[in-house]
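All protein chains but one are shown in place.
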Amino acid sequence: MVEYIDSIGTLVFAISGALTAIYKKLDLFGVFCIAFVTALGGGTLRDILIGNTPVGWMLDLKYIIIIFIGTVLSILFNIYLEKLRISLFLFDTIGFGVFTLIGIEKGIEKELHPIICIALGTLTATFGGVIRDILCNEIPVLFRKEIYATLSILGGVLFFVLLSCKLDMDLIYLLSSLFIIAARILCFKMNWSLPTGSAFVKK
Amino acid sequence: MVEYIDSIGTLVFAISGALTAIYKKLDLFGVFCIAFVTALGGGTLRDILIGNTPVGWMLDLKYIIIIFIGTVLSILFNIYLEKLRISLFLFDTIGFGVFTLIGIEKGIEKELHPIICIALGTLTATFGGVIRDILCNEIPVLFRKEIYATLSILGGVLFFVLLSCKLDMDLIYLLSSLFIIAARILCFKMNWSLPTGSAFVKK
Partner (left out) sequence: MVEYIDSIGTLVFAISGALTAIYKKLDLFGVFCIAFVTALGGGTLRDILIGNTPVGWMLDLKYIIIIFIGTVLSILFNIYLEKLRISLFLFDTIGFGVFTLIGIEKGIEKELHPIICIALGTLTATFGGVIRDILCNEIPVLFRKEIYATLSILGGVLFFVLLSCKLDMDLIYLLSSLFIIAARILCFKMNWSLPTGSAFVKK
């Protein structure tokens, strides 16, 4: 099931990247590139850092095909997709939750410390979006991302708490991803953000 | 012969990077650094992604020496090189074609799928220039690059088509690189570019 949601996550992240690139008036190849780095940038950096090379998407063409489909869909239907922005946000959030857990899983496979695994999960979920923003010159999104990153970390902590309770693995995956997804929707609705570092400065 | 053209490609890419850095008024060390990333950035990213570590230029001092020579030449003769801009474009284009084929070759060595090999070839040929542009804050060049990237992909496709025809390897290398070089010169002369993703949007 994770396998299946992984594909959905990749598709929606690709669409999110492609839409951003289309609005920035990049050419066709540029749109595909931004879709690619948005969907696979996080996982690629994770694989490089832990030494999983050749990196994942080189060994399974599925990813490139999904991103290609996402790019074509975005170019053909970007006006309609715009109207579906809320459903897109939902898919994007599902991808966000699943990518966090996939990153954690890869860290556990390499027998790394839980804290490092959580960092890898957060990296997998957020880094693609960070690259997309850098390449498209969109600064403000970074700030929004940072509360999301915190949610990804909290979801990772929940994952290891549940793991130490020796619950069933499928249940652990379900609960932690549901937590991340629900929390992110809540933050979005309530427009919550983290305090800035300078909030603690006495004026 | 590929070995020999590899060195020419490195030299010309280094000169192209160094000239850009000189116009941006970077200091001597900065000029060398930009020359370095322009010439070796693409190959380095490729080696990291496929797990070829330590990366290529660490195991053969030839590359650093060539880049050093390219930097010194650029600093001493940058006014004359400017007048040679057309010959430089030609060399740069030769490097572009050869770097594409070197990237494809590395992918085949790792037994990766042809589509991934083509992606590696394009990456090797274009990524150095992308880093150069990011570091030097030159945005417009990215767009020009993207049609070039497409040519690199087409050249890669031609490579595998010829390969499936079981032609002689030297001939395959020669034909695919000549195709990329000729196509790039043609695009430059005709001032061709790819349509933007938003060209398909109904207003």
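Labels A and B are assigned to the chains in the order they are written; within every chain, residues are numbered from 1.
Just so we're on the same page, a contact is a pair of C-beta atoms (placed from the backbone, for glycine too) under 8 Å apart; a residue touches a chain by one contact, two chains touch by 3 or more.
Keep in mind that what you see is a predicted model, and the values were worked out from it rather than measured.
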(Q) Going by the contact rule already stated, which one of A:I8, A:I147 or A:A182 would touch the omitted chain in the full complex? (A) A:I147
Q | Contacting the left-out chain in the complete assembly, out of B:I8, B:V55 or B:C187 | A | B:V55
Q.
Counting contacts across the full complex, list the positions on chain B that touch the omitted chain.
A. 18, 21-23, 25-31, 33, 44, 48, 51, 53-55, 58-59, 61, 64, 74-76, 78-79
Q: For chain A, enumerate the residues touching the unshown chain of the complex.
A: 48-51, 53, 110, 112-113, 115-116, 119, 142-143, 146-147, 149-150, 193-198, 200-202
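Here is the rule we use: only the chains that are shown with their structure count from here on.
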**Q.** Rotation angle superposing chain A onto its copy chain B by C-alpha atoms, nearest 5 degrees
**A.** 120
Q | Intercentroid distance (Cα basis), chain B paired with chain A, Å | A | 31
